[in-house]
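Here the complex is missing one protein chain, while the rest keep their positions.
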Amino acid sequence: MLSFVNDYSEGAHPAVLQRLIDTNMEQLPGYGRDRYCSSAARKIAEACSCPQAQVFFMAGGTQTNQTIVSCILKPWQGLVAADTGHVNVHEAGAIEAVDHKVLTVEGDRGKIRPDTLDSYLEGFYADGNHEQMVFPGMVYISHPTEYGTLYTRQELEQLSDICHRYEIPLYLDGARLGYGLVAPGTDVDLDDIAALCDIFYIGGTKVGALCGEAVVFPKGDAPEHMSTMIKRRGALLAKGRLLGIQFDALFTDDLYKRISRNAIDTATMIKEALRERGYQIYMDSPTNQTFVRLDNRKMEELAEHVAFDFWERSDADHTIIRFATSWATSIEDTKALIDLL
Amino acid sequence: MLSFVNDYSEGAHPAVLQRLIDTNMEQLPGYGRDRYCSSAARKIAEACSCPQAQVFFMAGGTQTNQTIVSCILKPWQGLVAADTGHVNVHEAGAIEAVDHKVLTVEGDRGKIRPDTLDSYLEGFYADGNHEQMVFPGMVYISHPTEYGTLYTRQELEQLSDICHRYEIPLYLDGARLGYGLVAPGTDVDLDDIAALCDIFYIGGTKVGALCGEAVVFPKGDAPEHMSTMIKRRGALLAKGRLLGIQFDALFTDDLYKRISRNAIDTATMIKEALRERGYQIYMDSPTNQTFVRLDNRKMEELAEHVAFDFWERSDADHTIIRFATSWATSIEDTKALIDLL
Amino acid sequence: MLSFVNDYSEGAHPAVLQRLIDTNMEQLPGYGRDRYCSSAARKIAEACSCPQAQVFFMAGGTQTNQTIVSCILKPWQGLVAADTGHVNVHEAGAIEAVDHKVLTVEGDRGKIRPDTLDSYLEGFYADGNHEQMVFPGMVYISHPTEYGTLYTRQELEQLSDICHRYEIPLYLDGARLGYGLVAPGTDVDLDDIAALCDIFYIGGTKVGALCGEAVVFPKGDAPEHMSTMIKRRGALLAKGRLLGIQFDALFTDDLYKRISRNAIDTATMIKEALRERGYQIYMDSPTNQTFVRLDNRKMEELAEHVAFDFWERSDADHTIIRFATSWATSIEDTKALIDLL
Partner (left out) sequence: MLSFVNDYSEGAHPAVLQRLIDTNMEQLPGYGRDRYCSSAARKIAEACSCPQAQVFFMAGGTQTNQTIVSCILKPWQGLVAADTGHVNVHEAGAIEAVDHKVLTVEGDRGKIRPDTLDSYLEGFYADGNHEQMVFPGMVYISHPTEYGTLYTRQELEQLSDICHRYEIPLYLDGARLGYGLVAPGTDVDLDDIAALCDIFYIGGTKVGALCGEAVVFPKGDAPEHMSTMIKRRGALLAKGRLLGIQFDALFTDDLYKRISRNAIDTATMIKEALRERGYQIYMDSPTNQTFVRLDNRKMEELAEHVAFDFWERSDADHTIIRFATSWATSIEDTKALIDLL
């Protein structure tokens, strides 16, 4: 059975695993104070062209979003996100569990349009009653978004400008960042993100690691006592090395981007095959997720041979499904999928 | 200067104040264990035709909503509300401050339409991924709504049916309940609410009391240790008598409804005058709030002589404003306002 | 039946009640923006000799403690209190409900000894592992304490010095402050407290008001958006006037202290009578609470004629009970109690 069900089906990229094997019996300090965490942080800072950057490692995306929100927002503030944002929909209330409201604005295929954000913020402060409302305290975007779409550099610049005009930080969730950085047509690289966002995380779980996300404060202005606050959220691994070693490997010799390209190449093969065969691409997205609208009968046929993600019902006879590729997707499997289409 | 700015501008209704005066030097037990709290609870239960009802008193509406939510919802649940609901917009994140998400559905002039609720709940459980989402755990409605509109009995029956089909309680915020109960054309009385809602509160602050809301569990199924949970939210007054005595007065000889009628009578005078003079009523509502769309020049003229609530900008030249009446609004003031229009 | 069971058995002091009556039909803005709140704040600031002081009103003590803690502490900090402190024992977890730990130090008859605090803070920072511990973020003391004892000015100076050396605020819970200010032998007046504490509250509920506590930031350095944070905790009354008017009355013509003296005078009569009759005073305290150790038979006899508070079992045959007096305690009742002893 072929599987295109998600981008976290395998373990670690072999090169990452090898580093875990090679270092396994080294005795290292705990709680992220080991030399691999330092080295990984340094390499990430370099990749961001931000020597002053501070980097923290956590195990998963929801944990990261929750911890960052709880460290950054003031008690009277909420997190501005697209209505479709992961923090709003698929984190089981993790943001509210740390006492903060998700303030939603209408998303455009997963993205927050700069003009939408601007209107929202202007409207908030124009409302004379806003002292009894939740203040916008940080803006959350994902890149790629939950729909695989990407911001342009100009859009990020505009969002960044708006945030800074209102003196609130811009936070980017990069759970699938690698796939965004190497997508065809993107003009956004890691140093752009570091220059335009106040906080962001580089996803490891979906891009070559067993687990792990690297939170970056590109300006080196992380709140004080971060490690205590990470501990308090249950997010500080005793063996922080597990995260440091993996990110050290991922940011050695550009491995992070190199392995990401496979996901794009295979996704592009799938998208082209779908277009050639006249399938209806549901949402045009340049990264590793492909959304397609299928006749239900066809979907059921496919489901006998390949695992994919049910996305949503389209109408009585049609369904939107998703094929996800990753660093681990083989050309053979991709061709086999195409043959089935 | 006339004031129609809100419905909590004065102190207590004179009859309520008189009871506070009469009982002032009585020595009574603390924390709601006094005989006036008991008597008020009994009278409210009678007014609801629910002898088994349990009643708790708290000082204000946001506190009440927050405390009830924290007592009723399970950790994995959120509160379903109209996007315009007070809990979603104007409580400064009090629901999130007790760890719960407000799950919004599109409101219809402040109300949740039964079909909207039904679709939302059906859609939630149809989503295969809902295990990582916030589960709907209680439905919040206000009656009158924030826009002064009212549910019909049939609508409440439908909402109640839907909630019970999904085994979640229906909670009614009655901050202005008195004004709803005596509004022209309503077919919803207190015993209907008690029969159809699982929890509701009867607003005192806006209907004759100095402060205070009475939470009713009509089936007598309040969670255990309610008083500890109320204390834990800072919502248990040492001199619980302050609330008990006021509600005892309000529910003696039907005072609660009797004083509510004045708000309706004066609001009706205003609405009729507006219609006669060709003003554009912004939202038709049968209770004590009147929303009207004014030319900005007219609005500025009016503002020299009367205080009202700015509601929202309509267009460059027009604004929506609100006139609120209450038990305390005098016929003289109402006539003076009408003369100004 | 005589009652000495607590100091919140009656309603408001008649002069306070009269002000509520006199102002009842005045139309005033909501949420503490009325002129009585302003006037009360100004009078309190004067009484503290701190013209720059900021004053906020809340309805009760637990609510006040909870709200202040949630506004002041950073996420990695806890509240240092005596093990017997009200916040640690009798607030149903209200501090933890806003996410903060109560860090206890051993109390000395309700008080924190300066050397105890100093050792605790020194020890905390001496522990190399403290990055994974809860940092002391504010010191909580009560004055009078839960045992009716008082700090001397020197002790307050020492506590204040220690706190400032560690750069954490000193917070004083003055639920019964009036009774402390006029106690025999005290050298601590309101302006001492204002000079030495960073935040404190002046208790109204137990000293003449129907409800209400006045939080004072004597340096005028309240956190930004306090009113939003108060609202978010459900602690912002729509009719803020209820608190403003009462405190305005209490701080007019020194009423607050004048009415407090009655509690001391009557408590002193009781203490003297007990001593004369050879009763064993359990804890020597100069304020309105009197703790006495009684033979159980005697206790049961007394209980037929007078209500008092059971404090704790002493041994199989003896019990500690508490007589509380207040502004409302009459000389007649006091004499009647003494006759029974």
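Which chain is which? They are A, B and C, in the order written, and residues in each are numbered from 1.
Definition applied: a contact is a pair of C-beta atoms (placed from the backbone, for glycine too) under 8 Å apart; a residue touches a chain by one contact, two chains touch by 3 or more.
All values reported here derive from a predicted model rather than from experimental measurement.
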- Message: So one chain is hidden, and I want to know which residue out of A:102, A:236 or A:273 touches that hidden chain in the complete assembly.
- Response: A:236
- Which one touches the absent chain: B:49, B:132 or B:314? B:132
- Note on the structure: Among listed residues B:10, B:34 or B:99, the absent chain is touched only by B:99
- For chain C, which residues reach the chain that was dropped from this view? 75-76, 78, 89-93, 95-97, 99-102, 126-129, 132-134, 310, 313
- Contacts from chain A to the absent chain lie at residues 3, 5-6, 8-12, 14, 17, 20-21, 23-30, 59-67, 91-94, 97-98, 205-206, 210-211, 228-229, 231-239, 241-242, 328
- Item | Footprint left on chain B by the chain that the document does not show | 31, 70-71, 74-76, 99, 131-133, 135, 225, 227-229, 231-232, 236
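Operating definition for what follows: only the chains that are shown with their structure count from here on.
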- Query: Using the mean of all protein Cα atoms as the middle point, what chain has its own Cα mean nearest that point?
  - Reply: B
- Using mean C-alpha positions as chain centres, tell me how far chain B is from chain C in Å, no decimals. 33
- Message: Centroid of chain A to centroid of chain B, CA atoms only: how many Å?
- Response: 42
- Rounded to the nearest Å, the gap separating the Cα centres of chain A and chain C is 50
- Message: For chain A, give me the residues that contact two or more of the other chains.
- Response: 75-76, 99, 131-133
